[in-house]
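The block underneath contains the structure these notes are about, expressed in C-alpha cells.
A single protein chain has been omitted from the complex, and every remaining protein chain is retained in its original position.
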Amino acid sequence: MLLITCPWCGPRPEIEFAARGEAHVARAAPDADGEAIAAALYLRSNTRGLLAERWRHVYGCGRYFNAVRHTVTDKFVATWRVGESRPDLGGEGTR
Amino acid sequence: MADLTALPARVEDFAGLAPLDHGSRFTAAPLVPATRFVFRGREAAIEAATAAFGLALPRTACRAAETADRAALWLGPDEWLLLAPDGEGEAIAAAFREIAAPHSLVDVSHRNTGLDLSGSEVAAVLNAGCPLDLHLAAFPVGMCTRTLFAKAEIVLWRRAVDRFRLECWRSFAPYVHGVIADAALEYTDEG
Amino acid sequence: MSASFRTAAGGRIDRTKRLSFSFDGVAYSGHPGDTLASALLANGVRLMARSFKYHRPRGVVTAGSEEPNALVTVIRDDGRTTPNLAATTVELYDGLVAVSQNRWPSLKWDVGALNGLAAPIFVSGFYYKTFMWPRSFWKKVYEPQIRAAAGFGEAPKAADPDRYVNRFAHCDVLVIGAGPAGLAAAGAAAEAGARVILCDENPEFGGSLLTDASATIDGEPGAAWVAAVVADLAARPNVTLLTRTTAFGWYQDNMVGLLERVTDHLADPPTPLPRERLWQVRAKRAVIAAGALERPLVFPENDRPGIMLADAARTYLSRHGVAAGSRAVVFTATDAAYAAALAAKAAGVNVVLVADLRREASPAAEAARASGIRVDLATTIEATSGGRSVESVRLARIAPNGSVSPGETVACDLVLHSAGFTPTVHLYSQSRGKLRWDDARGVFLPGEPHEDVTCAGACNGAETLAACLDQGHAAGAAAARAAGGAEVAPRTCAASGLSIEIGGHLGEVPHGRDASRVKCFVDLQHDVTAKDVRLAVREGFRSIELVKRFTTTGMATDQGKASNMNALAVAAAAMGLDVPEVGLTSFRRPYTPVSFGAFAGVNRGDLFDPIRRTPSHEAAAALGAPFEDVGLWKRAWWFPRGDEDRHAAVARECRTVRESVGVFDASTLGKIEVVGPDAAEFLNRMYVNPFLKLGVGKCRYGILCRDDGFVYDDGVVGRIAADRFHVTTTTGGAPRVLAMMEDYLQTEWPELDVWLTSTTEQWAVVAVQGPKAREVIAPLVEGVDLAAAAFPHMSVAECRIMGLPGRLFRVSFTGELGFELNVPATYGAALWDALLARALDLGGCAYGTEAMHVLRAEKGYVIVGQDTDGTLTPADAGLGWAVGKAKADFVGKAGMARPDLTGPHRKEIVGLLPDDPKCVLEEGAQITAEAYPAKGTHALGHVTSAYWSENVGRGIALAMIEGGRSRMGTKLHVPMPTGPITVTVVDPVFWDKEGKRLDG
Partner (left out) sequence: MHFSFLSLLRNAFSAHRDWPEQWRSPEPKPAYDVVIVGGGGHGLAAAYYLAAEFGIRDVAVVEKGWIGGGNTGRNTTIVRSNYLLEESEALYDHALKLWENLSQVLNYNVMFSPRGVMMLAHTTHDVQSFKRHYHANRLAGIDTEWLTPEEARDWCPGLNIAKDIRYPIVGATLQKRGGVARHDAVAWGYARAASALGVDIIQNCEVTGVRRGADGAVIGLDTSGGTIAAKKVGVSVAGHSSQVMDMAGVRLPIESFPLQALVSEPLKPIVSCVVMSNTIHAYISQSDKGDLVIGAGTDQYVSYSQTGGMQITAHTLDAICELFPVLRRARMMRNWGGIVDTTADRSPILGTTPVPGLYVNCGWGTGGFKATPGAGHLLAATIARGEPHPIAAPFSLDRFARGRLIDEAAAAAVAH
C-alpha cells in the first residue's frame, strides 16, 4: 500500500485515495473526430518511468491533485495542488 | 389523520445499538443529537461564515475549532463540517443566507451519526480499522479528518488524549459499531 | 514408546510441568518450552512425515520456521484443524493432538512409498512427457490419480470459528528479529526516543542467544543480557514488543505485514482473544536483523530421519534439553558444526566422528580432537542407510585431485550436517533492495536498498556476536536518527560466544556414486535431487527461474529456505557458469505461510461488507418483506400478505398501485445537493439534458453519460432555488456519480461556483403512487397546494411534512399520479408508518422493488444497468428526446457522435409481447429472426426485463434489439432450451400510452 503525500493533508495511506489516471489529458472538443475522441478517451502514455498523474484524496480532503510517480519504483517524486505550478523535478522529464 | 405529535424524539442512529462499555480501557457512547452542516465556499464566503457561525473556520488542514457548543471541522480546503446543538439548524441556515458571496450550506444533521469513543485503548480499537497514525504526535488533540474505518468512510476528531468523536453516515452505523465491538473484545477492564 | 532422549538437565523448558500430547494417536509427554518437534524427538520419534512425491520417510531437519520436512496437522476440533504446520514451530500445549500427513494407511506403512520404486521414471518434469495417451485418460484416470496423491494436509471439515483481527500501526523504527543484532538495534532506537516496534517469530526474544550458554556480553551471560534489554524495552512507552510475530511481507513504502499468533500456543484460548492478528505496520525506517539460516549439505541419501542440521541439533540440546540421537556422525564444511559436536558429546551422545570436507584442520577441528572427538578431514559421506531412521553412513576420502575413494561404513542414528550459513535476505529482497554477491564467502548479502531499511547482524554477513551487536546498535541508532530521533553515541560491545560461518560449501558434495542415479536431495519437501536440477539444465532450462519451475525446487512450503542456494549452485555448475551469473529466483511474500483468515480479519459474516438499511427497514421486516441486495443496500422486495407467494404478492401490489395507491421506500436513491450560482450551468454541462431554463420548483428527468457517449446513470433533478438543485441518482450509482461530478468540477471546470454534497442519507424518501396518492399525503403535507394545476407532474417544493422540514416531489416511476416525500432520515420510519397507515385505510398497500420494476416496465421506463448496459447511447435507449440538441457541449456529446454509435444497426430498446399471453420471457434470453437458429446464429438482441403484468393481463418484456424501432410489429423468436417462443416487437409502453394517469 503506497504512502501518498496529499498536498493538503500530508502523507496518508493509499486506501484513502483514488487514482484517476494520467494527468493533462484534455477532453475532446464537442465536434472532434473519431481519432481525436479516441485519443482523449483511450490513448495513454503508460510510461515506464516518471508519469504525471491525477489522484484524489477521496477519504480525506476530497481534493484532486497532481503527482509525478515512477512506475517502476512506485515512488512518488512530487505531489502538488491543482493550480500550483509543477515543482522542479531536477530536469527529469515525463511525457 | 396522522398524529403529528406522535413523532418520536430524535436520537442518533448509534443509540439503537448495544452499548460498548468496557470501562476505563474502552467505552463507546452514542452522541446526543446534533445539528450538522457541510459548508463549502471560496475565500470571501469563508470570511463571512465566521460571522454567521460565530466561530472562525479553521484554515489549517485537518484541524477543528470550537466554542462551548459549536465546532467547525476542516475537511477540505473549502469544506467544513459545522456542528451545533440540535435545534439550531434553522437559525444557522438563516444566518448563512445573509452571506452574499457564493457558497453552499447543506444540512446533513441526519445523514451523519456519531460515537464518542474514549479509554486508554481507544487508539488501538480505532486502529483495527483506521489506517492512520493515531499517536499523539501524528494525530494531536484537535485534529480531525475524513478517513476510513474498515470499509466505512468516517470523520474522526480527537477531543482529548484518550477521546475521539467518530461520525459516519447513518446506514453505516451498525457496521462501524460491529467492527468496533469486535476490536474492543479483548480490551475489557479486567483484561 | 522408545527411550527418552531428554537430557538430564538444561534447556529452557520447565521440567517441573508435564504436558501430554498425542501424535498419530499415540500419547506422549513433554514440557512447557517444547515444540512438537522437540517433544517428539525427546520421545524418540523421528519419523514424522512423508515426502511429497516419493513418500520417503522423513524426520525433522531444522529447529525453526524453515523446516521443510516435518509438516503435521494439528487438530483442536473439526473447524480448528490446521494442516501443514511445521512441527518445529508448533508450541506444545497440554492436550495437543497432531497427526501426520500424506500417508496411507499409516505413517509407518505408507502405500504411497511405492512411488519410490518408480523414482527412476518419476524424475522432474516427467509428467510433461507422458499421460497424453489415450487422450480421454488424462481427465478420467491420470489427473484424478495425480491429484489424489498430491497435496499434503487436509483442509478442515467445518468452518473455522476462530476470530482474526487487524491492526494498523506506525513506528519510527521497526526491528525485525530479536537476536543480539535486533535487540541491540531496538535498544539503540528506543534510547534515541524513537517509536519502536520489535518483533520476532519465536515465543521468546533472544534469537541465537537463547541457545548459546557460552555467550557473554559486556561481562554478563548472554541470557542475562537478553533479559535486561527486554526488560528495559518493555518499560519504555515508546516500544511495542511482539513475540510470536513474523514479519511476513514487505509492501511499498515500508508497509510491513506482521502476523502475530496470539492463541495457537494455548491449551484453552480465552474467548476474547483472536487466534491471530495481522499488523500492517508503516515504518519510517526498518532494521532487519533476521539472522542466518544453516544450509544443508547435499549428499547421497541425505534425507533419512535422523539426518538433520548440526545447529538445529545444538538448538534442541541447548533450548529443549533433547539429544536427537545417541550415536552421531557430524558432517561439515565449516567450523559451525563443531559446536554441535561438542554440545552433543557433552550431553552424552556418542559422537563417532566429524567428517570435515576441508583438507586442513581448522582451530575448531583441533579443539574437537583435543576433546577426544575423531575428526576426519577431506572426508565426505557418499551413502546412508536406514528405513525409518538413519542406521549408518558410508564415508569416503577426497583425494587432493578431487577423486573420491570409498571408506568405512559407520553405524549411527544421527547425522548432523552443515554446509555453512546463508544470510536471511528474504525480507530485504522483498523490499526490493538489491543483493550483492560476496565472492570471498560465496553468499548474497544486502546491497543497495530500495526502501528506508538497513540490515544488521548475521543477515548482513556478521559472524561474531560482537559484530552482530555492534551492527545492530549502529543500525538502530542510525534508523532512529533518520526518523527524527536523538543522537545515540556509537558503542562497541565486548562480547564473546559462538560464531557462525557465513558462506561455506555450496551445492552437491564430492562423492563416488553415479551422479546421474544417486539421490542427493536439494529440496527435501518436493523430492528434488541434484540430478533433477542437472536434468533440467540438460533439457535446455538454462535459467534458474526455468530450473525452479521445471523441477519445482524451492516451490514447497518452506519456499526453498534451505534449498535455494544449493539448487542454484548445482544449476550453475551444470550450466558452466558462476553462481552470481545465474542469479537468484525472486523472494516473494510471505516469509512463512499466513492464514487466509488473518487477511480476512473482521470481514466475515455480517461485517463482510457494510449492510445499509433504510430508516423503515424494521417496519418492512415486521411486515415479512424479503430483502434484495442492491449495492450495499437491503431493499424490501415485496410485502407478502397471509400465505401469498412472491408472484401473488407482486401481482396484488401492482394492481393496488394502479387501482388505489401504494407506498414505496425510495430512500436508497442517491441524492446530491448541487449548490452555487453556477449550479444550473454545471448540471447543463454534466447531463445530456438542458438545465439552464428549468424553473425553480420544477424537476426534470436527467440522463448522465460518460465522455464516451454511453448512458451511465439517470435520475430526477429538481430545482429548489435558483442556486440549489436536488439531484437523484440510481441506488447503485450514487457514489460513482458523485465522484464523476467531482472529477469534472475539480479538474475540468474549477472556475464554476458550485459545490456538491451527498444527501443520500439526510433524507428518508417514501414514494406514494396511484390514483389516491394525493389523498394519502394531503393530511401530512403543509405549505403546498397539491392541486393538479398548482403542483403538476414534475414539480418540487420545500414544505412541512408531518411538521418536519421536507421536500415534496411530484414524480412518478409508475405512470400513476405520484409523489415522493423527503423528510430528515431520523423520521423516516415515522413517515413510512404514517403513509402506510393512510394508504391501508384507503385500500392501498406497501409495495417493494419487484412491483416497482413491473410497474415501470408497464410504462416502458428503462432501468439504467438493467435495460441498458454500458454500450447504449441515450438514443439507443429511446431517450434521444432528452438530449439537448442546442447545447454547445456536455459530457458525452462528442463521444456519442462517433461513426459506430449512430446508424441503423444500433441496438435499441423496444417492447416485446410473447404470442402466448401467459408466457413470461426469461431475462437475458436471446432474440433471433429464426425460430430454430443454427449454432452460431447472430442474435438480434436480448430480453432485458420481463414480467407478468397483472395490469395488462399478460407477460410483457423490454428488449434490446438491433434496429429495434424499425421492426415494430414484426415477429421474432426467443429460442429457449424448451423450444422457441414467438414474440412481437412493440412500442415499450404497455400501459396508459397517452400518459393521462400521470396528471391525475
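Letters are used for the chains, namely A, B and C, taken in the order the chains are written, and counting of residues starts over at 1 for each.
One rule holds in what follows: a residue touches a chain if its C-beta (ideal position, glycine included) is under 8 Å from a C-beta of that chain, and two chains touch if they have at least 3 such contacts.
These numbers come from a predicted model, not from an experiment.
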item	value
Which displayed chains the unshown chain touches	A, C
Which residue of C:G116, C:G249 or C:P874 touches the chain not shown here	C:G249
Identified contact with the non-displayed chain, of C:P83, C:G182, C:G702 or C:G848	C:P83
Selected residue (touches chain absent from view) among C:V97, C:V123, C:A228 or C:A739	C:V123
Chain A residues touching the omitted chain (full complex)	1-2, 14-15, 18-19, 21-22, 33-35, 37-39, 41-48, 51, 53, 69, 71-74
Those residues of chain C which, in the complete complex, touch the missing chain	52, 79-84, 120-121, 123, 126-133, 135, 138-139, 143, 146-148, 150-160, 162, 164, 249, 251-252, 255, 257, 278, 280, 432, 514, 516-517, 531, 535, 538-543, 545-546, 549-550, 552, 555, 557, 559, 586, 588-590, 593-597, 599-601, 603-606, 608-609, 611, 628-630, 708-710, 712, 732-733, 864-866, 868-871, 895, 898-901, 922-926, 928, 933, 935-939, 942, 944, 975, 977
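The rule is short, and it goes like this: only the chains that are shown with their structure count from here on.
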item	value
Of A-B and A-C, whichever chain pair has more C-beta contact pairs	A-C
Inter-centroid spacing, chain B versus chain A (mean Cα positions, whole Å)	31
Centroid distance [mean C-alpha coordinates] between chain C and chain A, Å	28
Overlap residues in chain B, where contacts from two or more other chains coincide	131-132
Where chain A touches two or more other chains, by residue	1, 13, 62-63
Partner chain C, residues of chain A touching it in the complex	1-3, 13, 18, 20, 27-32, 34, 37, 40-41, 54, 56, 58, 62-64, 73-75, 82-83
In the complex, chain C residues that touch chain B	163, 165-170, 195, 272-274, 280, 282, 602-603, 606-607, 609-615, 632-633, 673, 675-678, 723, 753-755, 757-763, 779-780, 802-805, 824-827, 830, 834, 837-838
Touching residues (chain side chain B, partner chain A) in the complex	61-62, 75-77, 79, 131-132, 145-148, 153
